[in-house]
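All protein chains but one are shown in place.
After this line comes subunit A, so read on.
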Amino acid sequence: MSALKTATNLTGHDDIYEGLVRLHEGLSVEQSLRRWAKLVLILANHIGDRTVVEEAIDMALLSAMLPDECRTILDWQQTD
């Protein structure tokens, strides 16, 4: 079973979304990247469970891929 919660688990989505946009106001792309990274590090530490963090990384990776690419990665992980 997956350790990462993927069902809806929050309220106030529009507020949170707005907060994430505001995080980058007036920043260059480089500064923005750094701020994203900070946020991720803060959240990862809060989660405190490397399996959850690793599953989240995988999910982010897979969601950006075409279905074929996904399957290759999943096959590869299973043989690992």
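The working rule: a residue touches a chain if its C-beta (ideal position, glycine included) is under 8 Å from a C-beta of that chain, and two chains touch if they have at least 3 such contacts; residues count from 1.
To be clear about the criterion, contacts and distances are computed from a predicted model.
You can't see one chain of this complex, but its UniProt record names it "FAD-dependent oxidoreductase", from the set "Cytochrome c5 family protein", "Acetolactate synthase", "Peptide ABC transporter ATP-binding protein" or "FAD-dependent oxidoreductase".
Residue A:I42 is the one among A:L23, A:I42 or A:A60 that touches the chain missing from this view. Only one of A:A3, A:I16 or A:L33 touches the chain withheld from this view, namely A:L33. For subunit A, the residues touching the chain absent from view are 29-30, 33-38, 41-42, 45.
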